[in-house]
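All protein chains but one are shown at their positions in the complex.
Chain naming follows the written order as A, B and C, and within any one chain the residues start at number 1.
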Amino acid sequence: MRKAKENRIIDSDAVIIEKKEILPGIHRITFEVPLPFINEVEPGMFIQVEVSHDSFPVTRRPFTISSISGNSIEIIFEIVGRGTEILSETEEGRSLRLLGPLGRGYRLNPGKWLLIGGGLGAAGFPGLAASIDCDLALLGAASRDKLLIIPGCETITITEDGSSGRKGLITDLLETVRWDSFSSVALCGPVPMMKAVIGMMPLPVRVITQVSSEARMGCGWGACEGCSVPKAGGGFLKCCSDGPVFPADSIDWERWEGIH
Amino acid sequence: MRKAKENRIIDSDAVIIEKKEILPGIHRITFEVPLPFINEVEPGMFIQVEVSHDSFPVTRRPFTISSISGNSIEIIFEIVGRGTEILSETEEGRSLRLLGPLGRGYRLNPGKWLLIGGGLGAAGFPGLAASIDCDLALLGAASRDKLLIIPGCETITITEDGSSGRKGLITDLLETVRWDSFSSVALCGPVPMMKAVIGMMPLPVRVITQVSSEARMGCGWGACEGCSVPKAGGGFLKCCSDGPVFPADSIDWERWEGIH
Amino acid sequence: MDKTHKWTFWNREFNSPILLASGTAGFGLELMEQGFLEGAAAVISKATTLKPRVGNPPPRIIETRFGLLNSIGLANPGIDEVLKTLLPQAADLPCPLIINVAGETVEEFQVVIERLEESPVPFGYEVNVSCPNVAAGGITFGASPEIVERISTLVKRVSSRPFSVKLTPNEGSILESAKAAEAGGADAVTVCNTFLGMKVDWRTGKALLKRNVGGYSSPALLPLTVARVFITSEAICIPVLASGGVNRAEDILELLAAGAAMVQVGTWLMRRPDAARELREGVISLLKEPVRQ
Partner (left out) sequence: MDKTHKWTFWNREFNSPILLASGTAGFGLELMEQGFLEGAAAVISKATTLKPRVGNPPPRIIETRFGLLNSIGLANPGIDEVLKTLLPQAADLPCPLIINVAGETVEEFQVVIERLEESPVPFGYEVNVSCPNVAAGGITFGASPEIVERISTLVKRVSSRPFSVKLTPNEGSILESAKAAEAGGADAVTVCNTFLGMKVDWRTGKALLKRNVGGYSSPALLPLTVARVFITSEAICIPVLASGGVNRAEDILELLAAGAAMVQVGTWLMRRPDAARELREGVISLLKEPVRQ
């Protein structure tokens, strides 16, 4: 609720209009949301989904808004634990309480963009790609089963098992990247992957790179100080209200361990 | 597990072969149980039903075995809280874990029996009536909606609202009872009702009266000391393993408050 | 229970018995901006300390099977920044603000409250004695009735406003500490705080929190709070503010029946930012229900 004076946050029940397992273990849910909600969404923002009608799990679960249409938003998620499992089992037609849109999204700078995504880190890219001049997306995943599609954006893929694109890690794709042809970079994925990517970037590119971060969240709206991401120069950023999208150089990459 | 050396207690999953709302808010569930289970059952014994597949509610719920057939047992229960609500919602074909048969049932003395039951206190009477010479059953309830039927036993009913039989309380029926025509009495119902009945009984009748008791239970098999019923002369009886059926004069009626 | 649906606390009348617990509502600003303070009698701020504190290394929130572990480490910008930036903004809150204060030494509590007296904004204070006493080798202040009394006396000396002492359930005797707070001049006690908890990944043998242990909260802890509210409220005359385990209107009524003057909602507010409105409505409608048999 950080930029609340500009940004209205809504907490309301949203009907699941579609639920689909788009890849094995990876689900996409489309929620119907009111117009005022749509009007506030910017690429990179997220929602807090109340997965339980019950006391447990106690907290909501955060998901990037993957794409936006006239009266609906989508999230794409992987089943990793109890919350995402419950979510994947919730049926079409049921409603869940959504709080959002939350956080600060991408600065939608003009010029050509390069998107670099690892696994479900690419979940937010469809919505971003629709709002920018997306020149190239580099996507890495364990296998083709985990690779998302970014509509309307030329995509080069690489997989650990070679089932799509080259066999290898996303960093293997970076060697040939013509960094100077982009004016913005968006980076999202597991922290070790992002660290490796940042390590390979020429310094001037870091400055134009925006990172979408993750942290274990309590509230999701800036009050609990639960969602810390180490800040360059000391202290912590709040993933939920300072982010989740940060300029790459505002993060202390050394101290950042990500979620495990 | 009290008379365990004679009595085998079984803990096993039992399929619900029928579930029926026999009266508004009152359900009957028929469980399929193995033969060794059937062989151990005596009228007045009970089972501990695991109503939850989950952690909560933590304990099982005790129910009198209402009747017995070749390969099944029945329970009859009223929805009074969370456990009975879950139970009433469990579908036919599903199974639940049952521990039983538990406790000491009625001493099946020869001669004519009088059964006196208040509300769901009569739940155990069908099984009892099938094993004894049941001469008469006196049943009281709030209304005809709460009156059980005791097959094969002449029954006089009384209801608080007069919707079946006379209007009044079970004690109103006792005035005309010819106590000396019975050699055994079975009494079961809410404690205040049972106190009133006991108070109206001639002393020699108390001695031939067996009471089916209730208490909040922990284990159900004699280990936790949770299910106390005040004992005549001081101390406590264990409802689950000393009872649930007790000779009326082994209970300290003064101190017994029942469940509320 | 007041049939007119008013609750009086520190000489003020409220139409709700609900306080938003420290650490889960910030300074109320985010909630205010979204209109989520309806139904709250007052907001209790995040802990304020003398110096800024960056807080503990992440992860700071770990959800367990039936509850939540936190290890925030009293992250806050320090008294100067609170006075300069946060309190002026909080002047617009639609309900009173109680400032939660923490310290590393007995004297720090007094100093911070002396500074808070400069601002017209606070309605009162909540003194968190559940934190470790750095000067005394890290033992929790709240574990010793003597120290609780001493802190209360020191705060009383400088405070023109009422204050509550927020007791710990983890060490010492909560009953003796409540009496000591009253003896020292406290105007209320908060009963109580998170319970010491921990989660270990058995496959790696490692604790999930960097500091190993953290504060555990859960709706399943309600009976623990009820017992402690009952025991303390029987023994002291100052109001008891209940804190721990509330996520239903019934829970609030149960704590009030056990002796609480007001009831705090913490963890559940993170799940439901409009918890105050929802729970207050629930309370009122339960109180209006015809008495059942």
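The rule is short, and it goes like this: contacts are C-beta pairs under 8 Å (C-beta built on N, C-alpha and C of every residue); 3 or more make two chains touch, one makes a residue touch a chain.
All values derive from a computational prediction rather than experimental measurement.
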{"item": "Where the missing chain makes contact, among the chains that are shown", "value": "B, C"}
{"item": "Of C:Val111, C:Ala183, C:Leu196 or C:Ala235, the one touching the omitted chain in the full complex", "value": "C:Leu196"}
{"item": "Omitted-chain contact residue, chosen from C:Phe27, C:Phe109, C:Tyr216 or C:Trp268", "value": "C:Tyr216"}
{"item": "Given C:Glu114, C:Glu250 or C:Glu281, the one touching the chain that is not displayed", "value": "C:Glu250"}
{"item": "Contact residue for the chain not shown (choose from B:Thr90, B:Ser164, B:Ser228 or B:Ser250)", "value": "B:Ser228"}
{"item": "For chain B, the residues touching the chain missing from this view", "value": "1-2, 4-5, 8-9, 11, 50, 55-60, 99, 215-230, 234-236, 241, 255, 257, 259"}
{"item": "Positions on chain C contacted by the hidden chain, ascending", "value": "64-67, 69, 143, 171-173, 195-203, 205, 207, 212-213, 216, 218-224, 226-228, 230-231, 250, 253-254, 256-258, 291-292"}
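As a working rule, only the chains that are shown with their structure count from here on.
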{"item": "Other chains in touch with both chain B and chain C", "value": "none"}
{"item": "Chain located farthest away, centre of chain C as origin (C-alpha)", "value": "B"}
{"item": "Chain B and chain C: spacing of chain centres that average the CA atoms, whole Å", "value": "48"}
{"item": "Computed distance of Cα centres, chain C from chain A, in Å", "value": "34"}
{"item": "Per-residue overlap in chain C, given as positions that touch at least 2 other chains", "value": "66"}
{"item": "Residue numbers of chain A (touch at least two other chains)", "value": "none"}
